[in-house]
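Below is one structure, written out as structure tokens, with a few remarks after it.
A single protein chain has been omitted; all remaining protein chains appear in their positions.
We just call them A, B and C in the order they show up, numbering each chain from 1.
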Amino acid sequence: MSLALAVAAGILVSGGLYLVLQRTLTRVVLGFGLLSHGANLVLLAAGGRAGAVPLVDGRRGMADPLVQAMILTAIVITFGITAFLLALAYRSWQLTRDDQVEDDREDRRIARLATRRGRR
Amino acid sequence: MIPALIAWHALVASAAPVLARRLGRRVFLWCALAPAVTLGWIVAVAPKVRAGDPATASIRWVPALGLELGFRMDGFGLLMAGVVAGIGLLVFAYARSYFAGHEHPKLGALGAHLVGFAGAMFGLVTADNVFALFVFWELTAVFSFLLIGFEDTKGSARGAAREALLITSLGGLALLAGLVLLTQAAGRASLAEILASPPRGGTVTAALVLVVVGAATKSAQVPFHSWLPAAMEAPTPVSAYLHSATMVKAGVYLVARFAPAYGATGVWRPLVIGIGLATMLVGGYRALRQHDLKLLLAFGTISQLGFLFVVFGAGTPTATKAGTAVLLAHALFKAALFLVTGIIDHQAHTRDIRRLDGIGRHHRLLAATGIAAAASMAGIPLSFGFVAKELALETWIDGPFAGPGNAAVLAGVVVASMLTVAYSARFVWGAFAAKGAFPGARAVGADMPAPSLAFLAPAALPAAAGVLFGLVPGRIGSLVVDAAAALGSVAAKGPAGAGLELWHGFTPALGLSALVLTGGGVLVAARRRVERLQTDAPSPVGAATGYQRSLEWLNLVADRTTAVLQNGSLPTYVAVVTITVVVVPGAVLVRHLQVPDGLVAAESWVQLAVVGLLAVAVGALVRIHRRFAAVLLVGAVGFLVAGLFVLQGGADLALTLVLIETLGIVIFVLVLRHLPERFRAPVGRGVVAARAAVAVAGGVFVTGFLLTAGAARTAAPVGEALIDQALPLGGGRNVVNVILTDFRALDTLGEISVLLVAALGIGALVTAGRGRSREEQR
Amino acid sequence: MNALLALPVGLPVAGAALALLCRRSRPAQRAISTGVLVAVTGVALVLLREVEASGPVAGQIGGLAAPLGITLVADLFSALMLVFASVTVLTVLVYAVGQRGTDVHRGVFHPVYLLLTAGVCLAVLTGDLFNLFVAVEVMLAASYVLITLGATREQVRSGMTYVVVNLLASTLLLVAIGLVYAATGTVNLADLSVKLGDVPGGLRLALALLFFVVLGVKAAIFPLFFWLPDAYPTAPTPVTAVFAGLLTKVGVYLVIRVETLLFRPAFPGPSTLILAVAAITMLVGVLGAIAQNDIKRILSFHIVSQIGYMVFGLGLFSLAGIAGAVFFVLNQIVVKTSLFLVCGLVEHATGTGSLARVSGLARRSPLLAALFLLPALSLAGVPPLGGFVPKLALVEAGFALDRWAVAAAGLLAGLLTLFSMTKIWTGAFWGNPEPAAAGERLQLPGIMVGATAVLVAATLAVGVAARPLYDLSERAAAELLRPDGYVVEVLGR
Partner (left out) sequence: MTGPSRSPILDVGSRAVFHTVLVVAVYLLCSGHNAPGGGFIAGLVAGAAFVLLDAANDFDPAARRGRLPPEVLLGAGLAVAAATGLTSLAAGATFLESDFVSLSLPGFGTVKATTALVFDVGVFLLVLGMVLAVVDRLGEEPE
């Protein structure tokens, strides 16, 4: 395993999490971009050392093709869902002219209620 | 036969709402068919059962859990079932008249619930499997809930229904826990078998306490009694049936069953008798204060239930016999009293003693019924109540306890009995006496229309029985003795096994009875002063207030907990998920960190360089506040990752990623052109630091975990084997593609399903604001 | 045999494609959906019989022997899940069709709904860890779309929360899969069951907990449940019903599957951590419900609370505990779905589910009241309804292992559940009907009522016929605790 790869995965996850922790949906989406790269690098590193492109031509020492296939699938799936999230941001803009994620109204109401009752 | 009878109840109940649409209040006659058939069966099997041959039946339910609909009706069950069916019959006959004059839309439901209750109660007193007993126990609570809430448009009725359900369910849970513990200790779930060879030990003690708590809530014992007066919101036939004669006896029934086996166990008597005494006194005291006849009776019931706890709780043969007699007597006189109250309420439209004036003079038969029943309640000689109470006093004169404990109980019983005499008198006086209306109240009395005979008969019958059994206790006495014998207490049909008698001779019990009557008489004579005393006395925190406070507290706890845990903010949610993921496995991981054997710093200098660039790009990305720049940076990160793929040997991978990133940027740009150019102003420094800390922890966690996991690899990965299979089995040289379209095509099928779904979703969202989509207009 | 395993996935996918191609014709779409789901239900029943008779059944996808290719496996637990899931999905579809307007959405509803079904079936049947990730994603992607189908402001807002939290969990699941592959070099569940046995204990426990937490987000356990009560209530009712009934249960299914099949050696006995999580989940969920004033929100919080019971059973790692958990999951699928369907009827008839604005429904429709009362009492564990049996099973199992505290928490949560159910009952069903509507009977579409009634009848059946179902659950639990049969069937050794 390559330490650099493992560290790169960590860096991407850190950066991704930081962005996902924001309130602006665009940044959240960008964060997921990083986060999924990080996850994919975990898979890649799990495949072991670097190797030749897995094309059957008699050579030995190929990279693990299974992790590549899994990463490919994961990339596509994440892409689909991220695009959907962007569409939500778009719709949010249509409705509120912004892409901030507001708090849940009912939850806030109950929180206020609890504070009021507590004070009584 | 018992399951069939229960099914018959269910059948009658389910037909009732439909029939009510045609029959109106005559539907109660249909309903009466349920207890009538039961009563017939009881009479038929009575000789056999009383001879010591219980009626049994069993339906397997979930044997693995000990859950079985097992029934066993012995002599005591027979008596109880007889009360349930007999009073049921009276109540249905009575209800037909009670609801005259107002065709209530819910009459059918009322009938159905009453019949359902009767079935459940019948099941309860005949169940042998403890879990079957619990099933019926809870069912009675549900029916009680529905019945108390009959007048559901009244807030007070809704509240009362809820209070009854919640308090008895609290006890139900305790009971269930107790029963589970008991069955696990005994290794069996048959009540008769458990009690025949009762298990002992610490767990069993806990189980007994839980069972007693369950019994106490159901039988409205202090401090769980508040639901019973509240339950008087129910129509009077319901009160008479459930809340005096039958359901509230369920707890007493359990105590009666358990006491002979466990009476001598350390915790039992102090607990049960203590609860009972407190209940007797509180109930009697509170009853003296009531102006509403029904509430007076309700508190009287509480007091009597406490009395039953005290008597049955001792568990001695005499006590059990006495308890059985009191139980029967109480069912008879209390049902009669409630029914009388219902008649007054129905005819006079009030049951407030401050308004009732001189009803006794105009309605002699009604008054006679009420007085006879009240006499039995007070334990006046010649009544069945007297016979029963004498027997109960004897229990404590013989004394299961030694020394002062016994005397204390006896003293408590005597005082409570005086209160009973007093409130019985108050009932008679309040309902029937010509006392003139209280100041400010409009009197009702002479003008009250007379009840029909059909209305009165169901009340008069049990009252008359109370007198008859008092005068000639022999026949009924042998029934009581057989019932008590079934509880397993009357080993020898010796002195304790003898029948009930009106005249015992000059015994200490007779002396105590005289004392009770005298004391009660004094209380009655001094009623003005007593009343004033009670009004002036500081009223302690009542159970009703306690219930209200608990509800408020519960709501507050609920609100607070929810406000903290469910704060509605997405960043918080994300942080919680991340922290949990890092901390829970991380706590284990840190103690087992490892590094793989074949770890290299980097595959090549190029890889190292790319990772370095990656770090720079990510670092820039988290700080940037311009949308477009951020998107381009993410694209750059994507290309760098693609570079890592290439270096690792992933050609298809890199190609795909590059294409996806490009497409992603296009989509991003299309969306972002509408959004503000910059992100909102950054939040406070503390928040930023917290976010950064969580994020870094996540990254470190992943790297550390990855290295440790990599160190564990011993076997060759599956991926290598796939390379050899690609050409022969998949017919392709590009192993990755063969895997995707062949070996793991199911993954790909799922993947494209996700794409399709996302595309449809995006379409729906994006076009939502455009009215009908163009496509549809075409 | 292979066909039985593949059809529950293949048919809905093909049906989704067809339904999309016929998107202009609502009758055609309805026919396709109904036909496919009836067929899936049939297949599920046959599969259950097969598994019941002869033990776990496995089949390879793409003709490559395990552990190389993807395996589909059905043991009793998955077969039972499949049957309950397919029946629920079918019933809700009928309900949705009966509720005019739900399934019309530009022809999108049917294909997405069918793919949701495919995802659920695949998640339950797959014997491959990565494929499991894919299945979950199919299921979730479909749920994202269904939950935001109306594109209202509230839906978009809560949809964001829902998608973000679940996407985060999915990404972490992918990381977890990568870590497992790093440690073992395989993703086949049966193969992993063997190979994780060779992994050092500390790492194994860490992985077990990682999966517990990550899948715990999907299952909505404490403290990872908050996305659920915010998101579910905003969706159209049939959608919420199927989510409430199925999705989190699939999450629980996965937790149970993974922790028993892969990580059994990490839990030699009851796990105090998991039991504590279970107890808190039960209580926190129901407290949340008590704090709410909207029927749908109350019911949504109950989902969380009930998840706690299932985790309780798992945490005991005993036969009785897991049997109770399995039974609980199955019962919940039916009960929870039917409650939401009733809630949908209330909203359909009155236009709101807010307790402040609805009252007196029992007088206007006694049938509706009965349809609510039965599953509500069942949910609270009142006997003899279906909810009582698994609750008793769990309490017995907890006491048997001297885990008093969590068993007591279970009982207490039952009482609190009853409390909040009476809140709905006294608030919405009792009381004065609104003056405008007083005396008027509620107008309810027959198809919707019929579909609801079928499910309510099923809740009753679960209670009455508890014995065969409990026996099956117990056998399923035995298989889960001793997965030898599963492993042999997949790996052939």
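Everything that follows uses one rule, which is that a residue touches a chain if its C-beta (ideal position, glycine included) is under 8 Å from a C-beta of that chain, and two chains touch if they have at least 3 such contacts.
All values derive from a computational prediction rather than experimental measurement.
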Legend entry - Contact list for the unshown chain, restricted to visible chains: A, B, C
Inset, instruction - Out of A:9, A:53 or A:85, point to the residue that touches the absent chain in the complete complex. - result: A:53
Legend entry - Sole residue of B:73, B:463, B:660 or B:712 that reaches the chain not shown, by the stated touch rule: B:660
Legend entry - Footprint left on chain C by the chain that the document does not show: 2-3, 5-7, 9-10, 13-14, 16-18, 20-21, 23, 59-63, 72, 107, 111
Legend entry - Residues belonging to chain B that touch the chain removed from view: 651-652, 655-656, 659-660, 662-663, 666-667, 670-671, 674, 730-734, 737-738, 740-742, 745-746, 748-749, 752-753, 755-756, 758-760, 762-763, 766-767, 769-770, 774-775
Legend entry - Hidden partner interface residues of chain A, rising order: 53, 55, 72, 76, 80, 83, 87, 90, 94
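One rule holds in what follows: only the chains that are shown with their structure count from here on.
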Inset, instruction - Would you kindly tell me how far, in whole Å, the mean C-alpha position of chain C lies from that of chain B? - result: 26
Legend entry - Chain centre separation (chain A, chain C; CA means) in Å: 25
Inset, instruction - Provide the list of chain C residues touching at least two other chains, using ranges where the numbers run on. - result: 130, 134, 137, 141, 144-145, 148, 151, 156, 160-161, 164, 168, 172, 175, 178-179, 181-182, 187, 230, 291
Inset, instruction - Would you pick out the residues of chain B that each touch at least 2 other chains? - result: 555, 559, 562-563, 566-568, 570, 574, 578, 702, 706, 709-710, 713, 717-719, 722, 744, 747, 750-751, 754, 757-758, 761, 765, 768-769
Inset, instruction - Spell out the part of chain B that touches chain C in their complex, as residue ranges. - result: 17, 60-67, 105-106, 109, 131, 134-135, 138-139, 142, 145, 149, 152-153, 155, 158-159, 161-162, 165-166, 169-170, 173, 176-177, 180-181, 184, 554-555, 557-559, 561-563, 565-568, 570, 573-574, 576-578, 580-581, 584-586, 588-589, 591-592, 594, 702, 705-706, 708-710, 712-719, 721-722, 725, 729, 742-747, 749-751, 753-754, 756-758, 760-761, 763-765, 767-769, 773, 775-776
Legend entry - chain B residues touching chain A - in the complex, by the definition given at the top: 555-556, 559-560, 562-563, 566-571, 574-575, 578, 596, 598-604, 607-608, 611, 614-615, 618-619, 621-622, 627, 630-631, 634, 637-638, 641, 644-645, 647-653, 656-657, 660, 663-664, 667-668, 671-672, 674-676, 679-680, 691-692, 694-696, 698-700, 702-703, 706-707, 709-710, 713, 717-720, 722-723, 726-727, 733-736, 739-740, 744, 747-748, 750-752, 754-755, 757-759, 761-762, 765-766, 768-769
Inset, instruction - Write out the stretch or stretches of chain C touching chain B in their complex. - result: 9, 13, 16, 20, 61-64, 67-70, 105-106, 108, 111-112, 115, 118-119, 122, 130-131, 134-135, 137-138, 141-142, 144-145, 148-151, 156, 160-161, 164-165, 168-169, 172, 175, 178-188, 191, 195, 198-200, 202-203, 205-207, 209-210, 212-214, 217, 222-224, 226-227, 229-230, 273, 284, 287-288, 290-291, 323, 360, 362-363, 366, 377, 382-384, 388-389, 392-393, 395-396, 399-400, 407-408, 411-412, 414-416, 418-419, 422, 426, 430-432, 466-467, 470-471, 474
